[in-house]
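Incomplete set of chains, arranged as in the complex.
Residue numbering begins at 1 within each chain, and the chains themselves are lettered A and B in the order written.
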């Protein structure tokens, strides 16, 4: 049994959901672990992770619109130091995931056929995001 | 230290939340690991996992109703290839969990007295669901 730690650096092209499955799969494949457990943790509070439908752009757009309805930009927030998209970014992060745990077999994540891993960039102005990665296995 | 990987196959009797604690506990008990970490990941994007109140049917019904209010069937979704319950199923999956990490001791999950593990079937027409299971420990 052994372990590997790393950091994935990703920058979204714009606000919204962006597939990063290939980047994660590449990192996992490079560690030489056949069976094990992958952990991902985004090191930010205004961006997040999500496992969701990987094929239909319409599903992605519906999801983005729904997040915007549930956690809308509003004048009612007390915390707006960095603009009107500041607090909604935190709330949309809460609705999605900060940490993910993914079983690995034959050197690959055991995702279902329709599952992809998304970086959710909740700020209007994207910036570089760090995802801490940890793989444990044999 | 050693690990075990498996797949739990479950089919919900109908749309909604269904306790699968016993099936998960049975799989864990069969691996002969005393202390360790259990990871569950559902391999679908229109069904999900949840740890919640295991005793009161009324709490389960309130939870189902609340999910239906927060992520309602609506004509406003662009993605409706598989019917009006398609996109809400994805959203209700986002609100709940795709992966769970559960510490194990004495061969048993360390769930609290009132905690149960639910399969959340968000489609009206249930189908067979795969849950990837991984147990690491000694």
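We take it that a residue touches a chain if its C-beta (ideal position, glycine included) is under 8 Å from a C-beta of that chain, and two chains touch if they have at least 3 such contacts.
The structure presented is a predicted model; accordingly, all values stated were derived computationally and were not measured.
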item	value
Whole-assembly copy number, given 2 chains displayed	3
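In this text, only the chains that are shown with their structure count from here on.
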item	value
Chain A onto chain B, rotation angle from CA fit, given as a multiple of 5 degrees	120
Where chain A and chain B are represented by their mean Cα positions, the distance between them in whole Å	20
Residues of chain A touching chain B in the complex	1, 35-37, 50-53, 56, 58-59, 61-63, 66, 70, 95-97, 100-103, 105, 110-112, 114-115, 136-138
Contact set on chain B toward chain A in their complex	1-3, 5, 37, 39, 41-45, 70-71, 77-79, 81, 87, 90-91, 93-95, 98-101, 130, 132-134, 136
